[in-house]
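One structure is given below, represented as structure tokens, and several questions about it will come after.
Of the protein chains in this complex, one is absent; all others appear in place.
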Amino acid sequence: MKMLINVPERVVADALRGMADAHPELVVDAENRVIVRRDAPVAGKVGLVSGGGSGHEPLHGGFVGPGMLDAACPGEVFTSPVPDQMVRAAAAVDSGAGVLFIVKNYTGDVLNFDMATELAADEGIEVARVLVQDDVAVTDSLHTAGRRGTGGTLFVEKMAGAAAEEGAPLARVAEIAQRVADSSRSFGVALAAPTTPAKGSPTFDLPPGELELGIGIHGEPGRERRRIMTSGEFADYALDVLLDDLRPDAPLLLLVNGMGGTPLLELYGLNAEVRRVLRERRIAVARTLVGNYVTSLDMAGASVTLCQVDEELLRLWDAPVSTPGLRWGR
Amino acid sequence: MKMLINVPERVVADALRGMADAHPELVVDAENRVIVRRDAPVAGKVGLVSGGGSGHEPLHGGFVGPGMLDAACPGEVFTSPVPDQMVRAAAAVDSGAGVLFIVKNYTGDVLNFDMATELAADEGIEVARVLVQDDVAVTDSLHTAGRRGTGGTLFVEKMAGAAAEEGAPLARVAEIAQRVADSSRSFGVALAAPTTPAKGSPTFDLPPGELELGIGIHGEPGRERRRIMTSGEFADYALDVLLDDLRPDAPLLLLVNGMGGTPLLELYGLNAEVRRVLRERRIAVARTLVGNYVTSLDMAGASVTLCQVDEELLRLWDAPVSTPGLRWGR
Amino acid sequence: MAHRDAGFVRRWLTEAARAVERDADRLTELDSAIGDADHGNNMRRGALAVVAALEKEPRTTPGAVLLLAGRTLVSTVGGASGPLYGTLLRRAGKALGDAERVADTELRDALRGGADAVAQLGGAAPGDKTMLDAVRPAVEALPDYAAAGAAAARGAADTVPLRARKGRASYLGERSVGHMDPGAASAALLFGALARVAAAEAAAGGVSDG
Partner (left out) sequence: MAHRDAGFVRRWLTEAARAVERDADRLTELDSAIGDADHGNNMRRGALAVVAALEKEPRTTPGAVLLLAGRTLVSTVGGASGPLYGTLLRRAGKALGDAERVADTELRDALRGGADAVAQLGGAAPGDKTMLDAVRPAVEALPDYAAAGAAAARGAADTVPLRARKGRASYLGERSVGHMDPGAASAALLFGALARVAAAEAAAGGVSDG
């Protein structure tokens, strides 16, 4: 197995120890698998909690800090965390103003967060929930578990985080989060499969010369397998799908996201093509982020996320944030 | 070929277009291949210029901005840039206070920067040069081109950048840069080779179950090929080599750097093991950085860089920086 | 009609854990094809935790054993299978209350209630290509344990031609056809273990029929 790890069973635990060592500004409880902002609970502030399977770093643990999440719950690799973690996180960040759970739409995440919501209520914690389902690769229908949550999660966590930091009450933070979720669309592509520590080999076969369009962040297959495309062809294809669904009439936030194994050099090149398409369609981009933010271990590939923003959301996007994975402003 | 690009010949040009689109705070001259801080030249400030082959992103272009570099010159993939770029960069950032070239010790980089130094002098620009040669994988001897420059470059660029930002004169900025370079040591490992756009296939063969100890950031082979190690074993080995050479008697800055294809999850796990070893040896770590900072395209692997710091260097490290790849403080 | 005590349920879950351990890689393979390649690992983690919990906190009634096992699954597995299998066992355990011994039909009814709870939680209908496609026929075949084991295996095999409508395999649409559902495969392991333990008990003549 080609990984620089100790043993597969301990990958997440080891990573949490390493996070604790690297980030004194966070409280990393490796035993209970909860990463909490050191100054939590912040008096009067709504607490933001997210979580999901590990392997998507910096999501979510890398987005804990002032201006974004108050806590994150990392599950096993590609496996949603358990309710115990979420309840513990909620208790750690609730200042009495309530807690927002930011949940990516996967059966496992939804079920576990739902159980946690009930348990937290038993402990007297007020919990609201927002579901991120931004992946347009899968057509939304009664015959699926809905759309998957992917890159849009970053936008939700950032802007809801900024609203909470400003002191907005729970209902308002939840409303902002929902608005951002509703305004976000993602589309991804894989050139090579990720290798999970447990399996030790690529989770699927992608022959040379082929790519998988509409890949999920756990290597879930998407729309179709195709002959390899150029970055320009992919940008044309992805933007077609994205804009068809979003039909924006306001400026966009743009995330050109790496899945982990694709060099930044390629991501910037993809950004150039995405911007070309948007220019051709006369669609304005207010802010751009290029890099590895919502990854799938070492999967080669990328995703494009658009989020339509009004002035308020743009202000929340620009608001200061100070986390291991995203940092700007004061 | 498994890359999300247009054509191999245009990878760097496309990436620069994409950087320009993503970073309005930089002036990216894709034609002449120079990335310059938008407010350059900053009156009275020493200009910092670095550069090298592309494929190591965010190094160097991602480190252009207040508190770090004034300009960067990206070469072709894994190929040092040409003197014309360096002269142009020097002219763009020289406010009259002179320019410092930060050069990684590779024959190509050294020769091209040397030529540029002569040409810049002809144009009346005062240029000082610092050579980064932090890679302890290769024994320094008369029979090699010296040590290679790798992860330590980030430390040099950051702290020299902070000194320049404070208004230190050229000689002083160069002295700081040299001090940081002298205090830095790196050691890397590869688990899989990078694929360059031009070659389109891995640049070397690394069979399953083996790793290459002492790898360079262009996939140059290192000390030896060995059976795969755990992260704990690698940390023990690397720290042995590093500390044997550095023999620190002051706190360290620690960079646990990903080579591009290794997930952040693994890098944090490696950090845990590195910190374990340092704790065992009672060596204090003042600051830690974990992530992909000095990469080798999609190479799987990691490197560990230590930099011994006194109070002044630590202050310069903590000073505000605002670049695409490194950002903190005001 | 036979009655079962806490030891029976414990032996069942222990035997199921062994089966999961043995077949974990196969479950992960199945999950690679139409999911995210973690089902074997999830089930193994849960099985080990259940065995450890039952050893650490001995329970003396079938209901308590099932309750503890279900709670342990919820707390240690995560993913979709953790809450779903956890609910199956927890709900069954709750239904059995604190009786020291339960009739086979009571066990069947309890597991049927568990399956209903799973359907309610996950919203899956028969033929949606989920664990329920193995759990349901197995429960209906009870109290004939051998038949239940066989029904679960058949139910799992029968998921191959189905198109997934729940869980992450549903994103695959048509491309989910032609693969066995990993959760149905693990459910077949669970009921296969039940059949073996019941058969062993019968062979040993250890079944009371009070």
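We call the chains A, B and C, going by the order they appear; numbering starts again at 1 in every chain.
As a convention for this text, a residue touches a chain if its C-beta (ideal position, glycine included) is under 8 Å from a C-beta of that chain, and two chains touch if they have at least 3 such contacts.
These figures come from a predicted structure and were not determined experimentally.
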Quiz item: Which of the chains on display does the removed chain touch in the whole complex?
Solution: B
Exercise. From the listed residues B:7, B:111 or B:171, report the one that touches the chain absent from this view.
Key: B:111
Quiz item: Which residue, B:6, B:50, B:79 or B:257, contacts the hidden chain when the whole complex is considered?
Solution: B:79
Exercise. By the contact definition given up top, give the residues of subunit B that touch the hidden chain.
Key: 53, 75-84, 106-108, 111-112, 115, 137-139, 143-145, 148, 196, 198-199, 203-204, 216, 218-222
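In this section, only the chains that are shown with their structure count from here on.
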Quiz item: Per the centroid of Cα atoms for each chain, what is the distance between subunit A and subunit C, given in Å?
Solution: 32
Practice problem: Express in whole angstrom the distance between the two chain centres, defined as the mean CA positions of subunit A and subunit B. | Solution: 29
Quiz item: Of all residues in subunit B, which are in touch with two or more distinct other chains?
Solution: none
